[in-house]
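Take this structure first; my questions come after.
For this view, one protein chain was removed and the others were kept in their places.
Showing chain A:
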Amino acid sequence: MRMLQALADAFAMIGALDRDVLSIVGLSLRVSLAAVALGCLVGLPAGALLAIARFPGRDAVVAALNALMGLPPVVVGLVIYLLLSRSGILGPLGLLFTPAAMILAQTVLVTPLIAALARGILEDSERELGEQLRSLRLSPWHRARTLLFDARFSLVVAVLAAFGRAVSEVGAVLVVGGNIAGSTRTMTTAISLETQKGDLPLALALGLVLMTLVLAVNLAAGLVRGHAMRAYG
């Protein structure tokens, strides 16, 4: 019964384009997409370089990177909180309880995930192309770029996994953002708040809105990927 009510509420909310809900959805998207974009800028090249590099202790680095995929969001949030707090080293920036702080925290969360997944994907294509690339005597950086370009369609899944982790986490954004209404309240912190207030149907409805959103982003990515593969694959 409650599920049905929540479902009806969720569709009513989406249908009515409730302004508060829209701004919360917008913030969630903006923060998580920015974090994923920043994470890609660092994580993809890092993963590619690790895929082609051979050095002593590489297995340990790979294991450590894979372990970082399991970074607990609350811990990341707490560390960023202490750094950005007025009493922390980055305090003068005044970024605590702003969306910028939330982007920073989520970037820390998703960068290792992107790097680790990219490393796994690119190691496979390195197995196919590596010989050829090495015989061309390309620099490691050039080889990394070639691998990234070659595997670009497979890497979409790493980017989507990172987006999924960012947009669904609540621990980090709650701690560094403060869940301030109209300013740093995201879908997940709003859901957590409504649960605390005992308004379970509303919390569930917001949860459905979030899942619809994630599904839409994934569908869009699938469409773009399919189109690009046909055009350039």
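By our rule, contacts are C-beta pairs under 8 Å (C-beta built on N, C-alpha and C of every residue); 3 or more make two chains touch, one makes a residue touch a chain; residues count from 1.
The criterion applied here is as follows: contacts and distances are computed from a predicted model.
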Looking at UniProt, which of "Extracellular solute-binding protein", "Branched-chain amino acid ABC transporter permease", "NADH-quinone oxidoreductase subunit K" or "Acyltransferase family protein" names the chain we cannot see?
-> "Extracellular solute-binding protein"
Considering the whole complex, which of A:L33, A:V74, A:L90 or A:L213 touches the chain not shown?
-> A:L33
The one residue from A:A10, A:I103, A:I191 or A:L208 touching the chain left out of view is A:I103
Just one of A:L22, A:I180 or A:M229 touches the chain that is missing; which is it?
-> A:I180
In chain A, positions touching the absent partner | 27, 30-31, 33-34, 37-38, 40-41, 85-88, 91, 94-100, 102-103, 145, 148-149, 152, 178-181, 183, 193, 195-200, 232
